[in-house]
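Below you'll find the structure I mean.
All protein chains of the complex are present and in place, except for one that has been dropped.
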Amino acid sequence: MANKATLLVFNNEFDRAFAAFRIAIAAAHSKMEVMMVFTLWGIDIVKKDGPLFRGKGFKSRMMNFMNRGGAKRLKLSRMHMGGMGKWMMEKMMKDKNIQPLSQLIADAKKLGVKFLICDVPLEMMGLTKDDLIDEVDNIVNVETYIQHMADSQINLFV
Amino acid sequence: MANKATLLVFNNEFDRAFAAFRIAIAAAHSKMEVMMVFTLWGIDIVKKDGPLFRGKGFKSRMMNFMNRGGAKRLKLSRMHMGGMGKWMMEKMMKDKNIQPLSQLIADAKKLGVKFLICDVPLEMMGLTKDDLIDEVDNIVNVETYIQHMADSQINLFV
Partner (left out) sequence: MANKATLLVFNNEFDRAFAAFRIAIAAAHSKMEVMMVFTLWGIDIVKKDGPLFRGKGFKSRMMNFMNRGGAKRLKLSRMHMGGMGKWMMEKMMKDKNIQPLSQLIADAKKLGVKFLICDVPLEMMGLTKDDLIDEVDNIVNVETYIQHMADSQINLFV
């Protein structure tokens, strides 16, 4: 079996994204081949810091407006309190010299972590590769990432 | 190792159920043997579209009333907004020719995906196999699905 890890990133919360990237980076450090597959809400994490409205058609534009996305805008899965909880978590991370999410994304990329996007939810949201950050490697279908998972030692649905 | 995948479906949200079935179907298409194990809230997904009150005893009836379940009634994990978000997501799925959840359930079944139910939460909710859709294959204990997982190449907690 290949020495491989596949992380299926389904959610868009700051804390879960943080966990996913920390795991991806540690696995890459351990010489594993790492795939992060962003699907549905997880796609928000790798959206470009772009315009308020995106996508074609009213529904896409509304959905993307409501989930503007981008690594800077993610919320906590709990204790959000109008941004207070996240502000506090980011401050505590800084106090302890823990890197911000944007830095984790850059580090993961540098270590060779592959960023894959699931095609159907991307198309459903009316988005294309142009709406995503440059770190994205490829848009894949579900059969492709099932093959990665069948070949991976570690598979997680985050 | 067997060419097998086990999906532990713990949640009852529409979007997570949708992801679980898409993965199950793709894995079955890739000639894997696929088990979906529905536990706790996930059992809602495979409840029959039945009466408002179900189960024996006041507490069971209340819990089943509050989680009426059935593939048609699942909510989104976020952006629900009184049904608007889900309506929009279903509409966008239709626009892009993505099949509804009821169709995914039927497709999974046709491809040989096994539908297993965890016994303790089912009993706790005061339900029996009669309250579940006909696609359900078996009611199993946790030891049984641990065995499936120990034998599976892909294990996900959805």
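Each chain gets a letter, A and B, in the order it is written, and its residues are counted from 1.
Criterion: contacts are C-beta pairs under 8 Å (C-beta built on N, C-alpha and C of every residue); 3 or more make two chains touch, one makes a residue touch a chain.
Keep in mind it's a predicted model, so treat the numbers as computed, not measured.
**Student:** Considering the whole complex, not just the chains shown, which residues of chain B touch the missing one?
**Tutor:** 8, 10, 39-41, 57, 59-60, 62-63, 66-67, 120, 123-126, 141-143, 146-147, 149-150, 155-157
**Student:** Which chain A residues touch the hidden chain?
**Tutor:** 3, 5, 15-16, 19, 22-23, 26-27, 29-30, 32, 77-79, 85, 88-89, 91-93, 95-96, 98, 153-158
Keep in mind that, in the parts below, only the chains that are shown with their structure count from here on.
**Student:** Just the number, please: Cα centre separation of chain A and chain B in whole Å.
**Tutor:** Measuring from centre to centre gives 25 Å for this pair.
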